[in-house]
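First comes the structure, then the notes that go with it.
Every protein chain except one is present and positioned as in the full complex.
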Amino acid sequence: MQEYSNGHQVDLTTRLGTLVLRNPVITASGTYGFGEEYAAYCSPSSLGAITVKGITPLPRLGNPVPRLAETPAGLLNSVGLENPGLEEFINSYLPKLAQLDTAVIVNISGFSLEDYSLMASALEEHSRPKNRDQARSGGIAALEVNISCPNIKHGGMAFGTNPKSAEAVVQAVKRNTTLPVIAKLSPNVTDIAEMAKAVSSGGADIISLINTLLGMSIDIRTQKPVLANKMGGLSGPAIRPVAVRMVYQVYEAVELPLIGMGGIATWEDAVEFMLAGASAVSIGTANFVNPMAPLEILKGLEDYCRQRGYHSVQEIVGLAHG
Amino acid sequence: MQEYSNGHQVDLTTRLGTLVLRNPVITASGTYGFGEEYAAYCSPSSLGAITVKGITPLPRLGNPVPRLAETPAGLLNSVGLENPGLEEFINSYLPKLAQLDTAVIVNISGFSLEDYSLMASALEEHSRPKNRDQARSGGIAALEVNISCPNIKHGGMAFGTNPKSAEAVVQAVKRNTTLPVIAKLSPNVTDIAEMAKAVSSGGADIISLINTLLGMSIDIRTQKPVLANKMGGLSGPAIRPVAVRMVYQVYEAVELPLIGMGGIATWEDAVEFMLAGASAVSIGTANFVNPMAPLEILKGLEDYCRQRGYHSVQEIVGLAHG
Amino acid sequence: MYLNEKVVENRLVGHPGQAIYKMVLKGQAAQTAQPGQFVHIRVAESFDPLLRRPLSIAGINREREEITIYYRVAGKGTRLLSQIRANEYLSVLGPLGTGFTIPRDGEFLLIAGGIGVFPIYSLMEAVAQPQVKIKLFWGGENKEFLESAGLKHLQDLGIDYEITTLDGSLGQQGLVTDPFRKYLAEVSNSFAGVKDKTKTPPLWAAACGPPGMLKAVTEICLENGIPLEVSLEERMACGVGACLGCVCTVRDAAGNLRRKRACKDGPVFEAKEVVWDAGV
Partner (left out) sequence: MYLNEKVVENRLVGHPGQAIYKMVLKGQAAQTAQPGQFVHIRVAESFDPLLRRPLSIAGINREREEITIYYRVAGKGTRLLSQIRANEYLSVLGPLGTGFTIPRDGEFLLIAGGIGVFPIYSLMEAVAQPQVKIKLFWGGENKEFLESAGLKHLQDLGIDYEITTLDGSLGQQGLVTDPFRKYLAEVSNSFAGVKDKTKTPPLWAAACGPPGMLKAVTEICLENGIPLEVSLEERMACGVGACLGCVCTVRDAAGNLRRKRACKDGPVFEAKEVVWDAGV
């Protein structure tokens, strides 16, 4: 690629169907709070998008503590969708989020199809940018449908492990919103490609993957599970090979743009996901380890593309295939 | 438990149905060769059992290299069942194995029901101990039915992700052997309890779990998958929380004795699996890191039991439940 | 703040069996550190262990730009930390969290259980004496532990303290709540004659230690009408309020259960709002 000088600009713009981001680096739901907590370390305005903690129709206390257990290169969590509920989210959080200079993705979870429909239509009203400038920075940029939370008893992951229900949930959301709909897949399935096809039939505009792997840790002193909720979701570098494999498989199964996540901690990891087929990447657990991770990853992605002569970061998407 | 002094003997005998082992520490298939390779570091005679590399009816070259990729706290492998084939195994390897002072578990893999039947009946002939002494040390102690290898194109994991085929495979083996049959489950399924119930209906005497998680790693320099076979099986400490969770779930789903494995590297990990419901543990990838691991684990298990006043190591099995 | 702090000192203090270390970090953290806050330290570059480790700020020296930390080797993270040598640099998040309120008058009763004394050290230093009178109640396993965890330091500071040990090897045998309760009874006796309660010096209390102890201290203080702050320990991931991993349960003004984050809303809380053993 000698035609490009080493100093050329790399276009970072990331088009996920109608969702256009200034760059492909997103923060993952549940790991970046509501956009404020990490602002001092890693400004939302330098990110492609932020994804807020999963919201449910009613407020939830979530699970009892302990909610965290560390495992080799991994983290088990059983937060259990603690969140202020839809109304409080709209009243207290959304106005602040709308002021951030970044695309805001709202992650929604429910226990029934009605829950999902309800949230989609309530958020729809708050999604319209008030002016042209907000098209990028204000309001809600997209809805991420969490059908894959392993930490709640009913619904949650159950929707995400059955193709029919997954399709139905996505359809319910799609009917009640004009926003781009991201379907977030659970890795706890036999056939991830089948799940991807199902949400694609349901009308998803984008697929994000993976959520956490269902895991467990036992305290040999107390002889009881470490997590009060017994099981939890495994995230972090430990799960990266599983996530990369699933992104690779889903890229071959459907035509939709993908947001890849699961253990991304360095820019090299991000490149790996993009080569596997992700158009954008989401950073979760790595924030806890290194709050600057999203920025370092963005810089590394850009340098990688520049050094290899790509004009746009999107040129590397899916290159590991074929 | 003050009635026991600190110095009491702990009975390590491990009864897995009719398979009786002198202690609960086993080495996992594919990680301990044919019993010779590690003999200098960790004598088979100190182990409860050794499991040999997966055998197929015909010899196999396995997959091309690279077959290994390291990931955070994990290892991807795509050996692809390289093995000398049934005949050569019986002629060249089995006689040496029979001389080891330990129980030998033969791991079998096939591409059709006939393959499994064939291997079971061929090995049946070589399973009978020639004398009383060999009941513990000679011949074949059990067959482990590998329906979960992710590294071969046909058969293998396909059997292990469909309850009906899993049941059929176990049945085919069971019909052709008098040896205890261990069904080895794949973790790459939505519902591990369902799979356990299926192999239980098929007549399995023991269930072992987990085999490797399907994963992938991409080389960002070459922009190709690191493994020549693209995907491989993820093992090592990274997968431990998933394995513990599955052992815990299967313990509640079926009555069969379980052999737990997946990322066990220390005695604490082994205790964790036993508390989750495993009657014995198998050590795989940890051998590569520390060839003395099985011995250290055995010692740690014994000390744990002694310090807590258990007379038999089997008393701790399943304590994390309820 | 996301900082690179220089390790000035990192060494075992006291009996090797107690495995308690003192670490001094030089850098910006000292500038804003408050007693009760903590730092979140990355103990190694590797992803095993993955998470940072939260450690209380036990000493603050703004002039020398140094904070002091005491830690006990509990597992693989603190073991790795103990292997760091002077002049190496550590990735530090902090100071994090909300610290103790520092009283300006009256008597400040400090109750510490085990290594819960560490954050109390910086608190004692921050209190202006003798305007405020300090009295510390500290309970530990045994003499060896107390000696390793800073008994001499207390004596040097000239602090008024009472000690309990579980095995009676030093001070009174029993729980730290015993002398604390006894002391409060004495105080209330000595003021029994004073009708106008505004004339008695105000009492404040702060506690750090295992949950059982904190709960007992809370009950005692509620009975005696003494405002108490407690420092809670929860397993933490982010340390900045983003992951909701470290919550404790409180009852809000309306009587509803709510969660607060130990890392951001705490680790120091008003004891009266905390719901112990929430079970949800």
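Note that the chains take the letters A, B and C in the order they are written out, and that residue 1 is the start of every chain.
The rule is simple: contacts are C-beta pairs under 8 Å (C-beta built on N, C-alpha and C of every residue); 3 or more make two chains touch, one makes a residue touch a chain.
Fair warning: this is a prediction, and the values are worked out from it, not measured in the lab.
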Neighbouring shown chains of the undisplayed chain, as defined at the top: A, B, C
Hidden-chain contact residue, picked from the options A:Gly33, A:Pro72, A:Gly139 or A:Pro187: A:Pro72
Chain not shown: contacting residue from B:Val10, B:Ile55 or B:Ala73: B:Ala73
Identified contact with the non-displayed chain, of B:Gly139, B:Gly202 or B:Gly236: B:Gly236
Where the missing chain touches subunit A, by residue: 72-73, 237
Contact set of subunit B toward the excluded chain (per top definition): 30-33, 37-38, 40-41, 53, 61-62, 64-75, 77, 79, 82, 236-238, 265, 285, 287-292
Chain not shown, touching residues in subunit C: 44, 46-49, 76, 80
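Throughout what follows, only the chains that are shown with their structure count from here on.
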Whole-Å gap between the CA centroids of subunit A and subunit B: 36
Per-residue overlap in subunit C, given as positions that touch at least 2 other chains: 47-48
In subunit A, residues with contacts to at least two other chains: 69, 71-74, 236-238
